[in-house]
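The other protein chains are all here in position, but one chain of the complex has been omitted.
Then we have subunit A:
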């Protein structure tokens, strides 16, 4: 049975046009899913919809066998408890140090012991290569460092599914590598991930499944080899042809 199932998901930002229309997908535990597609194809919206930042208009999300009701505060809380999202613009809390950014949600929201959380936050930050930056504020860190703090912050929540929303798009080219290395290390640990990215080579390397979206719809789903080397739909063929030309 699918660990995360999306069935006929539709969502819009209040306008007439749906940013997600009839999205149906199934993912197993431990899968690393690459979401690709042109800008505005609904990849980021899909991640936002999963954590309830964009309220689905229709359709069903099932997580670990339980249906998520985005209209119910309790159900949404339970779902958010199992997801963690990393944003394109990092979205670190500007008024807190790196350590506090990582430790605050587990302490305040999950009510875990402060000392235990802090020790874990330190080890997570060390793991993403920021062992010397515990007390730095976000504006004292480079984009790549901030994004790695954001990843550590997401990991501290022990999510069942990690959502990565174009985590390297806002970074300078020379900083992309360090963030991708961090994600590679997570991949090795077998964390379930949904990765929205324009880094095609990276997606090909880490993804077990690739989803190609266009205009809010899922156009093609398959293993990387199929998506990149033998695309079935004309739309994807067109997309990969243009990407590979670069």
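Observations on the model:
Throughout what follows, contacts are C-beta pairs under 8 Å (C-beta built on N, C-alpha and C of every residue); 3 or more make two chains touch, one makes a residue touch a chain; residues count from 1.
Keep this in mind: contacts and distances are computed from a predicted model.
Protein name for the hidden chain, per its UniProt entry and selected from "ABC transporter permease subunit", "Response regulator", "Phosphonate C-P lyase system protein PhnL" or "Chemotaxis protein CheA": "ABC transporter permease subunit". In the complete complex, the hidden chain is touched by one of A:157, A:200, A:219 or A:236, namely A:157. Only one residue in the set A:2, A:105 or A:185 touches the chain that does not appear here, and it is A:105.
Contact with the omitted chain, checked across A:35, A:85 or A:125, is made by A:85. For subunit A, the residues in touch with the chain missing from this view are 48, 51-53, 77, 80-81, 83-85, 87, 89, 91-95, 104-105, 108-109, 137, 157.
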